[in-house]
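This report refers to the structure that appears directly beneath it.
With one protein chain withheld, the remaining protein chains of the complex are depicted in position.
Letters A, B and C mark the chains in the order given here, with residues in each chain numbered from 1 onward.
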Amino acid sequence: MSDENRFILSRGRLIALTDGVFAIVMTILTFQFVVPIVPVSVIDSELPKKLIELWPIFLCHVTSFVILGYFWIIHDRQFHHIKKVDRTFLWISIFYLMFIAVIPFSTQLLGQYINQKIAIITYGLNLIVILSLNYLYWWYATKNYRLVDDNLNFKLITAASRKILIAFIFYTIAIIMSFVNGYFSILLYIITPIYLFIPVERKLR
Amino acid sequence: MSDENRFILSRGRLIALTDGVFAIVMTILTFQFVVPIVPVSVIDSELPKKLIELWPIFLCHVTSFVILGYFWIIHDRQFHHIKKVDRTFLWISIFYLMFIAVIPFSTQLLGQYINQKIAIITYGLNLIVILSLNYLYWWYATKNYRLVDDNLNFKLITAASRKILIAFIFYTIAIIMSFVNGYFSILLYIITPIYLFIPVERKLR
Amino acid sequence: MSDENRFILSRGRLIALTDGVFAIVMTILTFQFVVPIVPVSVIDSELPKKLIELWPIFLCHVTSFVILGYFWIIHDRQFHHIKKVDRTFLWISIFYLMFIAVIPFSTQLLGQYINQKIAIITYGLNLIVILSLNYLYWWYATKNYRLVDDNLNFKLITAASRKILIAFIFYTIAIIMSFVNGYFSILLYIITPIYLFIPVERKLR
Partner (left out) sequence: MSDENRFILSRGRLIALTDGVFAIVMTILTFQFVVPIVPVSVIDSELPKKLIELWPIFLCHVTSFVILGYFWIIHDRQFHHIKKVDRTFLWISIFYLMFIAVIPFSTQLLGQYINQKIAIITYGLNLIVILSLNYLYWWYATKNYRLVDDNLNFKLITAASRKILIAFIFYTIAIIMSFVNGYFSILLYIITPIYLFIPVERKLR
């Protein structure tokens, strides 16, 4: 079998592995919702209160879910163009998945300690590492059209890279802003994928 | 590559992601069954008693599993007709998966506090949000035959929509009824998928 | 689209869902291995002791894993012949998956209380329900060649059914034997898949 064919086979399994990791991470994000234990005597008054107290966790949950959805859609779009994979590309992808898998932890940390600088920074660093690895594998794949179609539009390549860089800058600002106001950082984590939604769609087409 | 082809590729991955999330949610539903810890001295008498005490959890487990099976079959049927996906559709689906992933939490809440109004309402709201998003993506996909076959029978489209609306109404009644009698609500959660089973089959064919 | 085609599509997704559930169940079986917490002062002597104490859990783990492997191989073989699925078949399969998903719980119960009748019986009942549903969907699919190839060898159909029935009988004996000697029951749970290994292979070919 030629190398070419081998690399195309591996592409299918890498996508399966990636979809598996995303599906699991999206599902175990909910593990941070723990059913509160309330004594029977005060259950009527306490249970609703305890459930309402879960709101910062719910906020972080929605934020992470939207960001994961955003990462997944980017990955899907990139793999419309990435036609084969080589071993270096597989390793970058494995490190990418490693930090995707950490999101439930950093989300839970943020949900528990939403006004703590260290939690906000950890969460932001997690996202920045993912974006960096995303940028890295896209750069590696498109460099000299290594793993993509020869006729892939050059503008599309740079548009996708630029999109990742913008998110990178926004998340860096969010981390720096955490020294001033933590809630502003969290706001920035949320609005970045929403902001990028429309222009990216336009550019990628 | 044309947009058309791109959207067909994404459809396959969306299905893989959805099947992954359903498989995980169906499996981690069982996490609410915790092996009871019983002191050695009273193990013979206490262990069977503790296991029997799990019955409300088992009841909720079966209910949620049947409902998940129902949602999965609806999704499968809808995707027989949905031939491609666009970005808006992907986002609706991601929010749909977000609330599918919350089912283990709301099931566990209901299992722990089966006679508490707040638990019954939370569970019902979870189902209603899922149905709403299901309705929304079906409406979006079929509107002007955007993502479905041109020759798809119009009656089939409205039959599928009507089916979701009926479940929506039933679950709304269940939530309202929880102010009168909680067990009636739970009964309604269970019988809705069973009731819809036969007529839907007839209509969809 | 014809009904025929629709049912073939659903078959692929049912297999994906089933493989997903098996993969997760096989992995979360290990959740019963909890890293023991040992005070620093006695760590050298206590940690190895605590790890060795995990042996009944390890025994149950291997047993369940082999049984799951066995169920998965049966499922795979059956689906070589099952060429399409209908809604009734999907529902039987969903109930089948429900009880596959319960295996980590009943395994953990058995691992914790290996000499308790109730744990041995619960475990056995779990397996028997799975075998019954397995028998049911195989019967449903092959009845009048409903979902299988018209030219499928009749002997193969009955051989597969007989194999399931033998396991059913063995597990029933194991449950009854638990009133006499629990370890004999566990032995029977383990050797049944091993015993069936060779003859089944011969018959199915």
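Details
Just so it is clear, a contact is a pair of C-beta atoms (placed from the backbone, for glycine too) under 8 Å apart; a residue touches a chain by one contact, two chains touch by 3 or more.
Only a predicted model underlies this, so the values are computations on that prediction, with no experimental measurement involved.
Of the candidate positions A:52, A:118 or A:194, contact with the unshown chain belongs to A:118.
When the omitted chain is restored, the residue from A:24, A:38, A:82 or A:164 that touches it is A:24.
Considering C:9, C:47 or C:136, the position touching the chain not shown turns out to be C:47 (whole complex). The missing chain lies against chain C, touching residues 15-16, 19-20, 22-24, 26-30, 33, 35, 43-44, 47-48, 51, 62, 65-66, 69, 72-73, 76-77, 80-81, 149, 197, 201, 205.
Touching residues on chain A toward the chain that is not drawn are 1, 3, 6, 9-10, 13, 16-17, 20-21, 23-25, 28, 87, 90-91, 94, 97-98, 101-102, 104-105, 108-109, 112-113, 116, 118-119, 122.
One rule holds for everything that comes next: only the chains that are shown with their structure count from here on.
Chain A maps onto chain C through a rotation of 180°, based on Cα atoms and reported in steps of 5.
In this structure chain B contacts its sequence twin chain C using mostly different residue numbers, the overlap staying below half.
Rounded to whole angstrom, the centroid-to-centroid distance between chain B and chain C, based on C-alpha atoms, equals 25 Å.
Chain contacts: chain B has residues 16, 20, 23-24, 28 touching two or more partner chains.
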